[in-house]
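Only one protein chain is missing; all other protein chains are in place.
What follows is subunit A.
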Amino acid sequence: MIKAILIFNNHGKPRLSKFYEHYNEDTEQQIIRETFHLVSKRDENVCNFLEGGLLIGGSDYKLIYRHYATLYFVFCVDSSESELGILDLIQVFVETLDKCFENVCELDLIFHVDKVHHILAEMVMGGMVLETNMNEIITQVDAQNKMEKSEVSASLKICYLDQIQ
């Protein structure tokens, strides 16, 4: 099971945090800091797995992470997940973001937190991997956007009518 998914930048600023187990706000922030501390001091080209920090459950949990340009993507998982499988899942997540945002960069994640959450929700649900097929994920996201567009244009029409009256 995936216990938490964290994205933060090279300075440790959180860009996305999703916990599948309940912690209070303080602990969540501490976990993010602890995880950043553990991950950021590691060299490039070392392995992508390490034992979790104390707050997240110690050696029963693994941190599986990838570092892309300015961002760290970290999944905290228990022993029931395949390490390489999760590593690939991170890749699918990033490729999906890249398709949805066209050359995704840190700013996209900042200004569209909700969208990132929605995309993630198509892949991981309640800590379990829901869908791994990128085309399927993008189809769902597209469908969401279409609905959103139609609702926006509908509400614009109403505004317009309001103004006429």
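We take it that a residue touches a chain if its C-beta (ideal position, glycine included) is under 8 Å from a C-beta of that chain, and two chains touch if they have at least 3 such contacts; residues count from 1.
Simple rule for what comes next: contacts and distances are computed from a predicted model.
Trainee: The complex lacks one chain in this depiction; which UniProt name from "SAC3/GANP/THP3 conserved domain-containing protein", "AP-2 complex subunit alpha", "DNA replication licensing factor MCM4" or "Gamma-secretase subunit APH1-like" does that chain carry?
Mentor: Missing chain, per its UniProt entry: "AP-2 complex subunit alpha".
Trainee: Mind pulling the subunit A residues that touch the left-out chain?
Mentor: Subunit A touches the chain not shown through residues 1, 14-18, 20, 22, 24-25, 29, 32, 42-43, 45-51, 59-60, 79-80, 82-85, 87-89, 91-92, 99-102, 108, 110-115, 117-118, 121, 125-136, 138, 140-145, 147-149, 151-152, 155.
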